[in-house]
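Every protein chain of the complex appears in place save one, which is left out.
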Amino acid sequence: MKSQQALNILLGIYIFIFFTYLFGPLVIMSITAFNSAEFPSVTPWECFSFRWFNEGKIAYDGQHLAGLATDWRLHEGLITSLKIGLGVVLLSVPIGLSAALVLTQVHSRFRTAFYSVSIMPVLFPGVIIGISTVVLWDRIASMGGGGLATQLGRNGIFLTILAQTCFISTYCFLIFVARLQRFDQTQEEAALDLGASQTQVFFKILIPYMMPAIASSCVIAFLASFENYNTTVFSILSDQTLTTVIASKVRLGISPAISSLALVIILITLTVTIVYEVLRRREDEKNRAIGSDALYAQTLDSRLKKIDKSEFSIPKPIFGVLLVIIVCIFSFNKLVENEIYGSACIAAKEKEKKSNFAEQLKLLQKNADKASQTSVQNGETGQKKEFGDIFGDPDLFKNFGGFDTKKKEDP
Amino acid sequence: MNYFFNKNGPLISTYLIISIGFWLIFLIIIPQLYMFDLSFRPNIPTLLRGGPDDVYTLVHYKHFLFGSETSGERYNYVDVRVFLDTILTAILITLINLCFCYPIAFYIAKVASAKTARLLIVSLIIPFWINELLRSFALRILFAGEGFINNVLIKMGVIDTGINFIAMDVALYTGLNYAYILLMIFPLYNAIETLDKNQLEAAEDLGSSMIRTHLRIVIPHAKAGIASGCTMVFMLTAGALATPVVLSSPNTFWFTQLIYQWFNMNDNWPRGAAYSVVLLTVSVVFVLLMMKIFKVKIGEIVR
Partner (left out) sequence: MSADVELQKVSVSFGNFYAAKNVSVKIEKGEFFSFLGPSGCGKTTLLRAISGFAEPSDGKILIGGQDMAGIGPNKRPTSLIFQNLALFPLMSVADNIAFSLEVRGTGKVQRRNRADELLELVALSGQGNKKVHELSGGQKQRVAIARALAIEPAVLLLDEPLSALDLKLRQKMRTELREIQKRVGITFIYITHDQGEALTMSDRIAVMNEGELEQVGSGHNVYEAPHTPFVASFVGENNAFYGTVISTNGDMVRVSSQGKDFLAKAGDLKDGKKHTFQKRDKVIMFVRPESIFLKDQINQADNIFSAIFKTIEFEGNLKNIYLSIDGVQDVRCSISNAVETATLSTSESIELKFSSRDAVVLPVGPLAVD
């Protein structure tokens, strides 16, 4: 089976390339978060630094490049996003649940129609949902005559919650439909037969059964809301969510602070996923153990007899974690040794850049002087003043110097 | 109706009716209908809505096709080109995604062991929990003029000066491809996963070549998954906004950006609505086409 082997190797390479494609950009972006350069890059590498997670920096051209911790716009956007996410969860989960329940009850003749309408929002482009919500509510607001309707219709957060609920409800709906398909309806009948009212059946039988689906649709709804851009950008009006802040930042010029934000999100995602996986695996094992115990009790089949694993074994993932920690310490050590970490390194680089910049400025100044001389000769005086305003401001450098020296004294 | 109340009890019935009515009527149907209506209205200030000037007109659709009356062109080449570019590119990206994902989906569903499959699925999900904007941003870092790829290529001596990937739209297309891969893999995976492994073994046993096995057995079995994946990827690509915002070059437009402009920069909402209706029509036509070609029901497309 030589060709089979070759095929498997090819497939392996393909999968490797695929996952490199998937993760490569994310890994590189994460690395750029630690490069002190203003432009997110791996090469050229300036200094290893956490500045993009903290205060950021003021660039030598005067622009303040905020770090993650000091960017108030991001913070406000984050809070708005959280509010919207909460609102969307509170609306879309009950809506999705009720739609899924009704789907099981509607006459089979209407079922297809009901299902089609329910899943339509997922097939609509996100921008269209945002737009249609905005235009409708603008009309409602203008008819509202300054009352509650007007206030709501002009409230970006409210509109965004509505617009996102429109399609996120469908996600929840699909999750619930999948779970309901496995529901044994005789359980409802059994509860009724035992004297429960319809409301009691709902809360004591159906809701406990749907609980896993409710939990996962809460998570999915929140995540979908949190990372939505296409719909939100229209419906948010004058407010800002995290995604619209990111979008405007990216459009204005790319900053490593965004890399650091992405890294934080990646780490949170990783942690949540790992925790979830571990819990799931543990649950699986427990169920399997219970299953085989019950089988054993019933059949007394010796083949199923449990072998007690009393000896202690170190869980394998610990080795992985240890390895990562060792690599980190080692590379950090290297960084410090080679002086490409810390304020000293940054200061040196800044100085270098500043002198480059100053030289360039001098050059410009010279050119400008020349130009102004010629223009003065030609009777145009405005030019010089302009140059003076932008480049000739003596405070500009003072500011930087102050910033940098203060940083030096800090530790 | 009576049966419905009896079955659910008064409290639950009320909850079901209110929440579904709110959703279907207020969130889905009325906004779309109103947008549709607005696209046939002139662009006048809100205060004049309902006034004598507020009459039905086709002016916005005419503008999309023929351009403004003052321009000398016969057709609105700019907008129509953006539109066609968007649709064709979206179709192309969908096809590329399909070819790209099929082997992976097949591997996870049928070749890999249960443990490996689980690991791969989890690692597939992780990148897609990260915001589309941030993922596009990651690609932007790679593709920028002084970005990672250019620097590496220059260091290796392959090129002398940086290639402007963004102006060439390479970055945009890669980004769109990258953004929705998961939505292709998962329907494919789900469909292939239900295929009985014995069928593959039987085909091999009967002397079928590998390609033939895929063409005759796996792909027909997975057609609902293929339809579903293609539809989702096409819809999202054609309606994408985040990725083009980050990755498109200054002189390339995605159709959604055009809509965005009419809305937010030019403040011509009816025209934006008309352009939206055009996009929506294409989406609906595409879904119907997929249902027709693959002979699947709408329920099989969205899962």
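Every chain is named by a letter (A and B) in the order it is written, and numbering of its residues begins at 1.
The definition used in the following text is that a contact is a pair of C-beta atoms (placed from the backbone, for glycine too) under 8 Å apart; a residue touches a chain by one contact, two chains touch by 3 or more.
Just so you know, these numbers come straight off a predicted model, no measurement behind them.
The chain not shown here is in contact, across the full complex, with A.
The residue touching the chain not shown here, chosen from A:Gln4, A:Ser108 or A:Thr186, is A:Thr186.
Touching the missing chain, out of A:Ser116, A:Ser142, A:Gln200 or A:Ser216, is residue A:Gln200. Residues touching the missing chain, restricted to chain A, are 184, 186-187, 189-197, 200, 204-205, 208-209, 290-291, 293-294, 297-298 (touch as defined at the top).
Definition applied: only the chains that are shown with their structure count from here on.
Here the spacing of chain A and chain B, counted between their Cα centres, is 20 Å.
Per the touch definition, chain B reaches chain A in the complex via residues 4, 6-9, 11-12, 15-16, 19-20, 22-24, 26-32, 34-35, 38, 46-47, 49, 100, 103-104, 107, 111, 120, 122-127, 129-142, 144, 146-148, 151-152, 155, 178, 181, 210, 231, 235, 238-242, 245-246, 256, 259-260, 263-264, 269, 272-273, 276, 279-280, 283-284, 287, 297-299, 301-303. On the chain A side of its complex with chain B, the touching residues are 7, 11, 14-15, 18-19, 21-26, 28-29, 32, 39-44, 94-95, 98-99, 101-102, 105, 112, 115-129, 131-133, 135-136, 138-139, 142, 162, 165-166, 169-170, 174, 197-199, 201-202, 223, 226-227, 229-230, 233-234, 243, 246-247, 250-251, 254, 258-259, 261-262, 265-266, 269-270, 273, 277.
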